[in-house]
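Here the complex is missing one protein chain, while the rest keep their positions.
By letter and in written order, the chains are A and B; residue numbering begins at 1 in each of them.
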Amino acid sequence: MQGLNRRFEVIVVGAGPAGLSAAYILAKKGFHVVLLERGRGVGSKQVFGGRVYSSLLERVFGSLGDAPIHRWVRRERLSIINGERMLTVEYISGGKYSFTTYLGQLASWMAGKAVEAGAIIVDEVRVDRILVEDNSVVGVESGGDTLKADVVVDAEGANRLLLEELGLVEKPRPSDMALGVKEVIKLGEEKIDERFGLRSGEGAAWILAGSVSAYTPGGGFIYTNKDSVSIGVVVSLESGGLVEEPYRLVESMRLNPLLKDIWREGDIIEYSAHLVPERSVRLIPSKLALNNFLVVGDAAGLLLNTGYTIRGVDYAAYSGYLAANAIVEAEEKYGSYSEEVLRRLYEERLKRSMVFRDIARHKAVEMIWENPTMIKQYAALLLDTLGGLYELGESTPSLRETFKNARRKNKVSLIRVMADLVHGVMKA
Amino acid sequence: MTSIGDKPLRVDDLLQRNVWDVDHRPHITVDTEKCRLCEAKPCITTCPAGCYILAGNKVVFSYEGCLECGACRLICPYNAVKWSYPLSGKGVQYRFS
Partner (left out) sequence: MHIVVGVKWVPNTQAVRFDPHTGTLIREGVPSIVNPHDLHAVELALKLRERYGGRVTAVTMAPPGAVKGLEHIIGMGVDDAVLLSDRKYAGADTLATSYVIASAIKRMGDVDLIVFGQETIDSSTAHVPAQVASWLEAPYIYYVEEVEAIEDNRIRVRRRLEDLVEWYELEMPAVIAVLMHSQKPRPVRLIHKLRAVLEKPVETWSNEILRLDERCVGLKGSPTVVTKITWMPEVPRKQKIFKGEPKEAVNWLIRRLEEEKILPTCGADKCGEGD
């Protein structure tokens, strides 16, 4: 068994975007790295909304030329739905900033790069515990087997069982987390192009608020993949749990009269669910490193939900990249993976990065977006105003009149509107 | 290609769309004794896989259709859910997510 005598310098736990990025960079730098993944193969347990921003990913992996990109997002849509009425804003983008894919495919692509660079990936293995001796992490435990290494990278994802067991974080409050449920509907490439008004290879990303998620905090999303559409809702868990079963929410979105014809004749090919770190700021561990130990990706709470877009995969990859570089530098310059060194080389740099600053910056927008009564009220206000302008009978009221009527109908004072607007703009 | 139609699918029909390799060992266990004390039973409406159902006033749990999201662990007010991931790569096998 000479293979088992091989000593690993780094163990990475979890083959998601964060763990794979870390393993790839480390292997490229010549480190002996083993990545442990609980799923069968890479990607079989992964769920995300549907879109990845490319810029940070390129920083980690270089060219995305051979990446499994389904469509480059060209059309950005934002809708408010109230019953049978919908207001949609569409922005047509000129550049290539984000693309749609299946996360499992993207992870397999990353895994290919990591293995090519020399990383060892061991799947079907669940890590049960981070091993600590004398106040330092020394390895991991799985089903009674132990595996030791100089440093461990925790990329376990949104459910932080290992970090909780280690005492680095507490079990999150339900209100800090959201639940995303998603259906993938196979429709065919041409139908998608036609129904979303896309040219070949172009994609749409669509965020919906209002009655689509039964006014529960959160919202709906639609992404166009190559020959399928991902639709779903993200709802905050709140302390009392959800009011309506998530599968009913996503099914009522699928059957929403305003939307259902888009995926007419489609076939649901997958139904998935995943936790989303909603209030990231509250979920980021007090320290992102211990002696011989680093935390990356969702486990580090690195996800941004602005209300008009959700970013997680590229942040995860970038944190894995920073962690790997920190390990390389710690070894070269200090010959030590102490907490102090790793926090300086990883945590401080991460916190200085745009990733981290954006997460902190957007918290106000999250709060507004999450406020269900506000969404409901404003949805009605906006749609009543527009309804007054467009749904004409004999008279043709002015914008001022319809807005006033809508405010009266929805019991929103002008002062309130102004205050909320100012508040929102300032905090955003 | 089969059409999905105009009626909401039951959760079982949705789960049937996925690939599964279910282990004989449950990866989650629920101390349903604790559930008797729980009035709210938020697991019933929160679980996206309908793994928690009410039979009369009792919570009945089955792990087979679990999507491994972890919501029940967070939402349970009585810490009745002993939660982990399946071993050996078993459980749900996502292909298009």
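Definition applied: contacts are C-beta pairs under 8 Å (C-beta built on N, C-alpha and C of every residue); 3 or more make two chains touch, one makes a residue touch a chain.
This one's a predicted model, so the numbers in the text were calculated from it and none came from an experiment.
Asker: Check the whole complex and report which displayed chains the hidden chain contacts.
Answerer: Contacts of the unshown chain, counting the full complex: A, B.
Asker: Of A:Val10, A:Ala67, A:Ala111 or A:Val125, which residue touches the hidden chain?
Answerer: A:Val125
Asker: Provide the residue numbers of chain B that touch the chain removed from this figure.
Answerer: Residues touching the hidden chain, for chain B, are 1-2, 18-21, 23-25, 87-89, 93, 95-96.
Asker: For chain A, which residues touch the unseen chain?
Answerer: 1-4, 6, 34, 36, 40-41, 120-125, 142-145, 147, 269
To be clear about the criterion, only the chains that are shown with their structure count from here on.
Asker: Hey, how far is the Cα centre of chain A from the one of chain B, in Å?
Answerer: 22
Asker: What residues of chain A sit close enough to touch chain B in their complex?
Answerer: Residues 38-41, 43-48, 102-104, 123-124, 126, 143, 158-159, 161, 171-174, 177, 179, 181-186, 225, 228, 230, 237, 240-248, 251-252, 254-255, 260, 265-275.
Asker: Would you pull the chain B residues touching chain A in the complex into a rising list?
Answerer: Chain B reaches chain A through residues 1-4, 6-9, 11, 14-15, 17-18, 21, 40, 42-43, 45-50, 67-71, 73-75, 83-97.
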